[in-house]
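Below is one structure; the comments refer to it alone.
Removed: one protein chain of the complex. Kept in place: all other protein chains.
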Amino acid sequence: MSEPVQRVLGPVALDYTVHAGSVTGAFLEALLDKRLVGRRCPSCAKVFLPPRGACPTCAVPMPEAVEVGQRGVVTTFSVIRIPFDGQVLTPPYAAAHIVLDGADTPLLHIVGECDVDTVRMGMRVEAVWADPIEPTLASVRYFRPTGEPDVAWDAFKEHLG
Amino acid sequence: MRPVHIAGIGQIPNVRGDTDHDEVQLVQAVASAALAEAGLHKDDIGFFCSGSSDYVMGRPFSFTMAIDGVGLWPPKRESHVEMDGAWALYEAWVRLQHGDVDTALVYAYGKGHGAPVDGMLTAQLDPYYEAPLGPSPMALAALQARALIDAGRLTERDLAEVVAHARRLGATHPGVPAIDGPLDVDALLDAPYVATPLRAHDEAVRTDGATAIVLSVGGGGPRIGGIAHCIEPIELGLRDLTAATSVRRAAAWAGLEQAGSIDVAELHATYSPQAVLLRQVLGLADAVVDPSGGALVADTPFVTGLSRIAEAARAVQGGAVRALAHASGGPCLQHNLICLLEAR
Amino acid sequence: MIPCAVTGIGQTRYAAKREDVSMPELVREAALRALDDAGLDFDGIDAVVMGKAPDMFEGVANPELFLAGALGAAGKPMFRVHTAGSVGGSTAIVAAHLVQSGVHKRVLTVAWEKQSESNAMWALSQKFPFQPPVAAGAGGYFAPIIRAYMRRSGAPEHIGWQVAVKDRRNALRNPLAHLHLPDIDLDMVKASPLLWDPIRYLETCPSSDGACAMVLSADVTGDRPPAWVHATAMRSEPMLFPGRDEVSPRAGAACAQELFEQAGKTPADVDCAEIYVPFSWYEPMWLENLGLAESGWRAVDAGRTALDGDLPINMSGGVLSSNPIGASGMIRFAEAARQVRGTADAHQVDRARLAMGHAYGGGSQFFATWLVGTEPPG
Partner (left out) sequence: MARDADFVARFHLAYTYKRSTGPVIGRFLTSLREGRLEGVRTASGEVLVPARAYDPRDGRATTDAWVDVGPEGTITTWTWIDAPAAGAPLDAPFAWALVRLDGADTPMLHAVRGPRAAIATGARVRAVFADHREGGIRDLSCFEVIP
């Protein structure tokens, strides 16, 4: 006789219809034109990229759209050396917090077109766009070094998180 | 117990397919409205608590994003339940008993319209013996309806009357999406069965929406006279489906018997037989039931229970002396919460 | 406020796969041990409070509903908490509040995860529409923050290795721990592969199945001494906003501050602590954030946080040795209680009279802490 039952399989399959909503929708629409458009909080005046439906600290809507630069500074980073499910690039590659010029929030994205061992805090980088462009932040394939001088620690140390 | 009052309510219309708001926008809209009604600022709030479902939203940790709508900065006391927002209100009520904080903001949000609510509810069942069979929540509700018919407690006309009642009242309520279908009992009884004795209209209309409530110790507004909840086993075969045991217990613990007559009741019945059963076990013959139209005409999953408390509080604001709100979770009224609200 | 005591503690054995039990049997293993410790059965319990991380890990929506029967909750109030990684701590706090407020006399609280039913990385890396791409994975989220701590504090890289060794040596004294690495030493950690630079493999937590349960009570039952709850605190902050300090989040510091104020104690009064350290570097980071040490890395370097140090941390082996996500926070709270009850067996700290439990979750956003002591509060 075969082995006693010790395990059953439990398939769960669910289908969702997801609307981006007006705030993320406007952000995605601008992405299609290779523009990075965040939102400014009317209360604290900070610029969020990607935009949020409300300012996370002030809890007010952010109606004002603000286009930010496509260059920015790496404030901190990690070199990803292991594969995991859902991964876009092949390790090793650098995942960095990047504060774009004109934005106040770090964007978690990938640094490419350079040896991972040369990625450093304070490094200047710029967006490299995918082709074709889809309505997702993955349309920025990665950020690459600009060759500009590094930014001093004091200028970004408040933006590490 | 410290007296806890409903100081402010924030609601937005429940809609079929909200294309504008993400969860942050939903929460921001109702939280700011509730705070405005209470005359408070977020920084006046001592405790924040929310209810939502990752499976309704389609992603894990959905609530960690939604909190951006309430502005937890500087850092706030905050918690979250993976249950209907009515239980978040319960946690806040308990928290307010401590004495160190006097205000709480409770909220719930959900997008039930684009979500696979049936599949999600089936995924609540026992994963070894029941979920693999794939019964729909309506089929389970129908098993309860048949048990009530067999017990002489229910007729199909009773079901149609409950639906017609919900549609008539819901048609004029600003929080309810446009009623789609007949308001007439005979016309309802002409509709085909989906799961005998239930028809498509015996199931709630799934919507998107959010609700927020500000609680305060003392002050004005409807007072929470009693609040309690109770659960039963999930397995239908291990329950008396006609007894609603956990509804009765929750009501008794909330003090329903001592409370005096109920003027208004708002019930979390997502299938019409539940609405009939709840009226029977809660003794609501003299009450106005579901003046909002109730859950059958606008069911935003994991919000509907908290919305019932909001609607019952509105009834007290509008002159009712005593109102009852009911919230539920699990199949066939498995988990139930009763909240009694009183005029000051 | 009514005094509340931990009168029963039950834990499962932690392992990568507990394929010998179903989900109900896993939670019962912990719950029945806690009841036995408290000298009670289900009849003696007034309410059940369950905590768990995302339902998508096990693929059962709202599993408290189907587990109500397994936990003797039928006919009683049953409550479900979900506050991300801090959930085990928040769940215990909700249960304590039910007792302290006088709503219930005796509450059974249970937190669990059965990660082997699926793959947590899968659940966390779903490509939900319109969301930013997953660039880094779980460890990749925290690695840049650790790098920022190293830069800011000047901590040398061996600090992370020391914590990794210390916690795994402690785990050798805890038969329930998932990881038992008898040969662990600095060279072994240092030689392990870099996963998310600067995090090495042996500096990360495992993925475990397991459950933890406690009986929280207004009356003392059972034969063993209780642990009295002196204070509880929960604090949260948003995940991402300009100027946020993710290395030492204000919510964590505020949570600890409220905790000590509530108890009328100071960090110096703490005899030992179980804190949520999923990556070794979080020990020095949390020591500073919670006010337990001015320089976290110097405390580690000096051996103060070892089992025989003056501020023992994670005597049980910690999250680095066992990590059933939804239960990990409650294990911290329960292990703190074991210390002051004097029931921590081979990883007992001598004369522990006041112990701290700590949990955090999300992007270092959600904090839950408690202080437990040998004497009733007040």
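Things to note:
As written, the chain order gives the labels A, B and C, with residue 1 at the start of each chain.
Methods note: a residue touches a chain if its C-beta (ideal position, glycine included) is under 8 Å from a C-beta of that chain, and two chains touch if they have at least 3 such contacts.
Bear in mind that the values here come from a model prediction, so they are computed numbers and not experimental data.
In terms of the touch definition stated at the top, the absent chain reaches A, B, C within the entire complex. From the set C:70, C:233 or C:356, the residue in touch with the chain omitted from the display is C:70, counting the whole complex. Among B:16, B:98 or B:146, the one in contact with the hidden chain is B:146.
Residue-wise, the contact with the chain that is not shown comes from C:130, picked out of C:130, C:228, C:281 or C:333.
For chain C, the list of residues touching the undisplayed chain reads 17-25, 28, 41-42, 56, 58-59, 68-74, 116-118, 122-123, 126, 128-130. Where chain A meets the omitted chain, the residues involved are 1-2, 4-20, 22, 24-26, 28-29, 32-33, 135.
The chain not shown here touches chain B at positions 19, 58, 127-130, 132-136, 139-140, 142-147, 150, 192-198, 233-238, 241.
FYI, only the chains that are shown with their structure count from here on.
Centrality annotation: C (chain centre taken as mean Cα position, compared with the mean over all protein Cα atoms). Work out the mean CA point of chain B and of chain C, and you get 33 Å between them. Between chain A and chain B, the centres computed from C-alpha atoms are 37 Å apart. For this pair, chain A with chain C, the centres built from the Cα atoms lie 30 Å apart.
For chain C, residues touching at least two other chains, in rising order: 59, 126, 128, 238-239, 241, 249. Shared interface positions of chain B, i.e. residues touching 2 or more other chains, are given as 55, 58, 67-68, 71-73, 120, 123, 127-128, 131. For chain A in complex with chain B, the touching residues are 8, 10, 12-24, 52-61. Listing the residues of chain A that touch chain C in their complex gives 6-7, 10, 12, 18, 20, 24, 28, 44, 46, 48, 50, 55-57, 75-82, 84-88, 95-97, 104-110, 121, 135-138, 153, 157-161.
Against chain B, the residues of chain C that register as touching in their complex are 1, 22-23, 52-62, 64-66, 68-69, 73-84, 90, 94, 97-98, 100-103, 123-124, 126, 128, 233-239, 241, 249-251, 254-255, 262, 362-363, 365-366.
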